[in-house]
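Missing here: one protein chain of the complex. Every other protein chain is in place.
Chain nomenclature is as follows: A, B and C, assigned in order of appearance, with residue numbering initiated at 1 for each chain independently.
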Amino acid sequence: MEKEDFLREPVQHIDIKSFDSTPIIEGMRHMSFTARDTAAAADILNMMINDPECTIILCIAGSTSAAGCMQIYADMVKHNMVDAVVATGATIVDMDFFEALGFAHYKGSSVADDRQLRRLYIDRIYDTYIDEEQLQICDNTVKKIADALDPRAWSSREFIREMGRYLVDHAVKHDSLIETAYEQDVPIFCPAFSDSSAGFGLVAHQVERPDDHVAIDSVKDFRELTEIKMRSDISGLFIVGGGVPKNFAQDTVICAELLGKPVKMHRYAVQITVADPRDGGCSGSTLKEAASWGKVDTNHEQMVFAEAAGVLPLIVSYAYHKRAWEKRTPRRWSRIFQ
Amino acid sequence: MEKEDFLREPVQHIDIKSFDSTPIIEGMRHMSFTARDTAAAADILNMMINDPECTIILCIAGSTSAAGCMQIYADMVKHNMVDAVVATGATIVDMDFFEALGFAHYKGSSVADDRQLRRLYIDRIYDTYIDEEQLQICDNTVKKIADALDPRAWSSREFIREMGRYLVDHAVKHDSLIETAYEQDVPIFCPAFSDSSAGFGLVAHQVERPDDHVAIDSVKDFRELTEIKMRSDISGLFIVGGGVPKNFAQDTVICAELLGKPVKMHRYAVQITVADPRDGGCSGSTLKEAASWGKVDTNHEQMVFAEAAGVLPLIVSYAYHKRAWEKRTPRRWSRIFQ
Amino acid sequence: MEKEDFLREPVQHIDIKSFDSTPIIEGMRHMSFTARDTAAAADILNMMINDPECTIILCIAGSTSAAGCMQIYADMVKHNMVDAVVATGATIVDMDFFEALGFAHYKGSSVADDRQLRRLYIDRIYDTYIDEEQLQICDNTVKKIADALDPRAWSSREFIREMGRYLVDHAVKHDSLIETAYEQDVPIFCPAFSDSSAGFGLVAHQVERPDDHVAIDSVKDFRELTEIKMRSDISGLFIVGGGVPKNFAQDTVICAELLGKPVKMHRYAVQITVADPRDGGCSGSTLKEAASWGKVDTNHEQMVFAEAAGVLPLIVSYAYHKRAWEKRTPRRWSRIFQ
Partner (left out) sequence: MEKEDFLREPVQHIDIKSFDSTPIIEGMRHMSFTARDTAAAADILNMMINDPECTIILCIAGSTSAAGCMQIYADMVKHNMVDAVVATGATIVDMDFFEALGFAHYKGSSVADDRQLRRLYIDRIYDTYIDEEQLQICDNTVKKIADALDPRAWSSREFIREMGRYLVDHAVKHDSLIETAYEQDVPIFCPAFSDSSAGFGLVAHQVERPDDHVAIDSVKDFRELTEIKMRSDISGLFIVGGGVPKNFAQDTVICAELLGKPVKMHRYAVQITVADPRDGGCSGSTLKEAASWGKVDTNHEQMVFAEAAGVLPLIVSYAYHKRAWEKRTPRRWSRIFQ
């Protein structure tokens, strides 16, 4: 088989505006197990949107953007359901920026012959394929953006804003999360930015300019996100996956306290994950556990133990069709850093 | 808190006829991960229904009936989407028969104080509560049914048919799976029947009549289910959970071969489970693994790694609204045993 | 590749007497997560053995016997650490009886080509292979045993005792669990006996003798196990896997109560499993949940969330080398049914 035979059917991103999950969520509310948890998560998301003082932070780890959820995230930002994003570098660069450049993810198989894929330069994420040669173009585009910037320490937020600016002019696909967030003044943070396609581009940039180059200062990211939390006493977390983004967003409460400006715990929190709590890792740790750390309030928190691609469409479609977002005032947190 | 405080909000069973999941399934088909698997499962269920020669066997383990999926199963039987049921005793007796007698499951909490529940005679299934005193009435009703029967070895199918007959006259809630299956001549098998509320009733029955009593012969169950498989060369499995029902239904292919009447492997198979394949247990073993045993064909098989209460409503609503079941001829397999 | 190429390296059963895990368990006791849970499980097993009034019930589901734990179970019985066994049919017949007849399990791969295995009549359990032709000999041996018995309703315990008697004369490998238990008067129960290789043999037996044959009455099993619980007020459960054996053994407490002879909850309980509690299935339900049902006391209970083949050798080696079993009086529960 040739490379084209493997890269035939692109993943298509689900449009949660095109159907209304309300009757399903209403039915699930009176069930048990994951069904009830899913309905409770939808309710808490809707509560966040309805709370006029609440800043909503979307945290994304894992590969849901490659798996067809990319437009969900862009729609959340576009339709004023999210005020800040904390994500893995892969989500933002390898997936979102990558597709904005005109590339695609492809439907594949989880039981592929990985040696054959390697020979064809096809990368696999569970049951999804990527053309590695296209990914290298993505790496190089990040380098090109870095080459044009002031040689100083940047937060990932600042850098991603420059990627948004780039996409306004150069995007092949214009509804990416990065570009939408740029336009809506919604900041995007990647606390482990170099752990992604961006890392490759930035290393190449630094190696070429050993003395005078862009650095990515994750402390600055933490400072900036904490600044948002300090300005917005009330906040909610909508967490997909877990990992560094979850911990990073939770930690702002503690960081504000340390800086002498105590803030409220995150009032609302939802996490969708398949991670196991029993190894003490952050991804699987329950939101109740986070309460012991003083990070998350326990009145409105819900874990949904499910792979997110299967339940996100229901949860976000529900919140979208409740239309509470129409009455929200956008926070435009990006502006405080300009 | 008193008992009534815990048993306030009954679980309500979702009605997959009341909403149409088709647009969601259509969207999920082009995604990845659990979303695509869910759509593939819906497609395979629909293929089973469309195949005029296919006998569809519904296998149920776990507590989805307590969790709000009870009406889904009854609807599948009522609307000609299922020709035989293999289930755990708990599913059929503790949950379905129990609610048919007028009792309910209640919305509870997965982090309850189990000692307090114990004091109040409340039984917990993850986040769902049961009134143990009502369950004892269920036990005793099974005993009453057994007391009225011929003292001989019965298959669980025969016995459950008597429970159906009982419900026609005595049910408080008339759309139970047992009663619906009784009316549609859809046989129900519980290969581990005594491992349930029925077991309590039947032990009491036998202890009262040490020499002359009803016995439940699981070999007869296996013989009867194999008989169905031998008469219906083409078959499909729709498996919720795993466990004994999954293995039992799969094994009919091998049993037929052993009896000198080789049959085709199950042509279609879907399994929805959170079980892990890595301990070699039947629940988590993949359908591909079952292919090595000659039980399941691999052309149309799909594992959905999800807690079933969250995805069953989507899958079955899709198949229901495709309405291929309207054109099916009911198999009425119960009749071959009369 | 030929069949022999796949069936080259037999699984060898670990001998927990040949090494002493004590220093490892002692170290794990002061750690956290699975390490501490493993040590706690070892301690509770040792408490059961030290309690002079305690009947110890070993419950086995899953395929650990195929995976190299078979001798652990036989050693537990032989060395007076177990007074009754409740297991899946597969554990007792397909694995233990099968190897007693001289056959073996083989080291295989979890990413095998299952269609190829099918063509070669090799059955796969995760990463372990079985020669299906040998398994058919096992089926037929069960039939032969049944053919020689009185045509009446038997409990699985009674039938397995006959299998033990058969092995005394015919076994190729003499230290099987069945034969050891036969000799030690330790009863073995399989509440879903026909869901195994035994089922095939017994169906063939019944089909050949439609009017006059052996039936397997699982109600009788439940009655007998409850009888043991009623005679031994104090009891402990050592559960590997979960499933029907776990539920069946737990339920004896309730059954005794229903028969008007209330007994104590199981005083000790250990469960080793990878099952997830979140689908409400019995395998994954916590022992605390069982306390709400009045089945298990919560003072000495421990869940170990691990695949059992990796932790059983540590736990049982520890208890073996503590040698408390040397001072126990054997219960010989089989004798009460003779």
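As a working rule, a contact is a pair of C-beta atoms (placed from the backbone, for glycine too) under 8 Å apart; a residue touches a chain by one contact, two chains touch by 3 or more.
Just so it is clear, the structure is predicted and the values come from calculations on it, not from any experiment.
Q: Out of B:D94, B:D123, B:D139 or B:D279, point to the residue that touches the absent chain in the complete complex.
A: Considering all chains, including the one not shown, the answer is B:D279.
Q: Taking the full complex into account, find the residue in C:A66, C:A204 or C:I254 that is in contact with the omitted chain.
A: Reading the full complex, the residue touching the unseen chain is C:A66.
Q: Which residue from A:E162, A:D195 or A:D233 sits in contact with the chain not drawn here?
A: Of all options in A:E162, A:D195 or A:D233, contact with the hidden chain holds for A:D195.
Q: Who touches the missing chain here, C:F248, C:F305 or C:W325?
A: Of the listed residues, the one touching the omitted chain is C:F305.
Q: What does the interface between chain C and the hidden chain look like in terms of residue numbers?
A: Residues touching the hidden chain, for chain C, are 9, 11-15, 18-19, 21, 23-24, 27-28, 30-38, 63-64, 66-69, 105, 107, 111, 125-128, 288, 305-307, 309-311, 313-314.
Q: Just checking the interface: what residues of chain A touch the absent partner chain?
A: 61-64, 66-67, 90, 110, 112, 114-115, 117-118, 122-126, 128, 132, 136, 139, 153, 191-195, 199-200, 202-207, 214-223, 226, 241, 243-244, 247-248, 251, 254-255, 258-259, 273-285, 288-289, 291-294, 298, 307-309
Q: What residues on chain B make contact with the chain left out of this view?
A: With respect to the unshown chain, the touching residues of chain B are 32-34, 111, 276, 278-280, 305.
What we mean here is this: only the chains that are shown with their structure count from here on.
Q: Where the centres are mean C-alpha positions, what is the separation of chain A from chain B, in Å?
A: About 39 Å, centre to centre.
Q: Can you work out the whole-Å distance between the CA centroids of chain A and chain C?
A: That gives a centre separation of 47 Å.
Q: Distance from the CA centroid of chain B to that of chain C, rounded to the nearest Å?
A: 26
Q: Among the residues of chain C, pick out those that touch two or more other chains and give their numbers.
A: Where chain C meets two or more other chains at a single residue, that happens at 276, 278-280.
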